[in-house]
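Omission of a single protein chain aside, the complex is shown with its protein chains in their original locations.
Let's turn to subunit A:
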Amino acid sequence: MKFLYAVILSLLVYQARADIEYRDFKQPEQEQAYQTLISELRCLVCQNQTIADSNADLAKDLRRQVYEMLQQGKSRQYIVDFMTDRYGDFVMYKPALKLKTMLLWLGPVLFLVIGLATVWVLRSKTAVIDEPLSKEQQAKLDSILDKGDDA
């Protein structure tokens, strides 16, 4: 039981965050934009964390950069462009939909289609044709059934 509690408790732990700096925002929308942006930008030093989650120096600098740009009244798109101009599409956890990232976006759909097509082909190949048995087949079946297990 103790073990079970431990498991349940560990599932309740929310992902740790590292953005501990105090930031002052004039409007709540700005703070919302800040929170959204820093949890969408990848920390390039520790590639599987966002800059909100990471403690790395670069993540701190990028959080500062995002904050300052928001304070200057820059739009979300401006900040996203600023980051991708410098670090490439990879810096966004959710890359923009364009020709270069098409495979990334459509890949899963492509695989689903391939999978469904495979299932469909296999099913139609092995589909049982529901024809009644011929007289000889029926007779053979009856004789086998009559004999039972001791045959």
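Please note the rule applied: a residue touches a chain if its C-beta (ideal position, glycine included) is under 8 Å from a C-beta of that chain, and two chains touch if they have at least 3 such contacts; residues count from 1.
In the analysis below, contacts and distances are computed from a predicted model.
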Have a look at "Thiol:disulfide interchange protein", "Sugar ABC transporter permease", "D-amino-acid oxidase" or "Nitrous oxide reductase" and point out the UniProt protein name belonging to the hidden chain. "Thiol:disulfide interchange protein"
Kindly state which of the options A:Ser10, A:Gln47 or A:Gln72 is in contact with the chain not pictured. A:Gln47
Taking the full complex into account, what residues of subunit A touch the chain not shown? 44-45, 47, 57-58, 61-62, 65, 84-88, 90
